[in-house]
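With one protein chain withheld, the remaining protein chains of the complex are depicted in position.
For chain A:
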Amino acid sequence: MSSFYILQISFPTVDTPQICTVVYALIIINKAGGLVYQRDFTEGLNKLSVNDYLVLAGTFHGVHAITTRLNPLHPPNEPPSGIEVMETEHFRLQCFQTLTGTKFLLFTEPFQPNTDKIVARIYELYADYVMKNPFYSLEMPIRSEGWERRLVREMRVLNSR
């Protein structure tokens, strides 16, 4: 069931030309597997209900935890990272887990270059405009106008290239 959800989430309903590169959506999951942020960056994407997004976040969190145990070798000192990228015919999912345990999931078009750089940039914005807001309660859903505005602006620039 879980993989079905993941496959479905950012499947574009509009016809996307082969060469274009698009950042579809972002999901942020806290260290306990709770959804703290979800946002689409283009029109016409498949939507899930709020509840399904919560389920998706929790499920991904669990699957991610399992994948950290899959490594057949004992890694030298680094703990294994778990899922980093998931590719399908229609989209690419980049997962970046910070050392504090927060996960950033970026859904893009399969040929989107430099997704790691994009996620790193989003992490910087998050560190500034979410974490440094003294009235943001840690691990809670993000409702911040400044963050929203800057995030959308940066993604719009990427998508209009």
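Please note the rule applied: contacts are C-beta pairs under 8 Å (C-beta built on N, C-alpha and C of every residue); 3 or more make two chains touch, one makes a residue touch a chain; residues count from 1.
Everything below uses one rule, namely that contacts and distances are computed from a predicted model.
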Name under which UniProt lists the unshown chain, selected from "NEDD8-activating enzyme E1 catalytic subunit", "Trafficking protein particle complex subunit BET3", "Ribonuclease H2 subunit B" or "Translation initiation factor eIF2B subunit alpha": "Trafficking protein particle complex subunit BET3"
Residue touching the undisplayed chain, where the options are A:M86, A:M131 or A:L158: A:M131
Omitted-chain contact residue, chosen from A:L73, A:L99 or A:V157: A:L99
Contact set of chain A toward the excluded chain (per top definition): 30-32, 77-79, 98-102, 120, 123-124, 126-128, 131-132, 137-139
